[in-house]
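Following: one structure in structure tokens, then a few remarks.
A single protein chain has been omitted; all remaining protein chains appear in their positions.
So, chain A:
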């Protein structure tokens, strides 16, 4: 997926749109709360951005960018942050100051420039190989009010879902295991699969897990760390 890319034509159109819209559109003040709805998943540092309508940090059915892959496999948002910065997006990073624990919320304010009319958000979900929660280019309402959006879990399509303890580095197998997750995961699993036949971003099929903490195919605990969509709730107040 080519993300945050402007062709010359759309750039020209954007300038025109800006000229036309500037008389009516103003920067907006947004107050945002992201809630981890699950009881067993952790979210890595969340990145949220208001950007122009033609930009996306991910799109279902498209290949993940390298920057999305780094976020989805290891929770690193620096790559996404730099392409968003280059695209003049308004960005908020890491509102929870680290992992967003199960059932917890994080709140922050975001002021978006008048051209940055769309909102995107993402974070990796743990434990997973390349699962992430995402909002793709949601049009920010012009009318003041409080809006609720429910978010699903996606699979970046970049890594086999072996469900084993491993690495968070892009292209390396296994799941990263930050400290709070360490005692909650099983070990010595043999691996659920070594295949990733769908290499496009897609709705995550969910984790299989197993009930054996010291063997089995998966290091994921099936009665705690599975999920049903939606996995997150976004409450956006437009002031």
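Convention: a contact is a pair of C-beta atoms (placed from the backbone, for glycine too) under 8 Å apart; a residue touches a chain by one contact, two chains touch by 3 or more; residues count from 1.
Here, contacts and distances are computed from a predicted model.
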item	value
Options "Pyruvate dehydrogenase E1 component subunit alpha", "Diguanylate cyclase/phosphodiesterase with PAS/PAC sensor(S)", "Substrate-binding domain-containing protein" or "Spondin domain-containing protein": UniProt name of the undisplayed chain	"Spondin domain-containing protein"
Hidden partner chain, touching residue among A:39, A:82, A:111 or A:188	A:39
Absent-chain contact - pick from A:31, A:53 or A:229	A:229
Interface with the undisplayed chain - residues on chain A	35-40, 102-105, 208-211, 222-231, 233
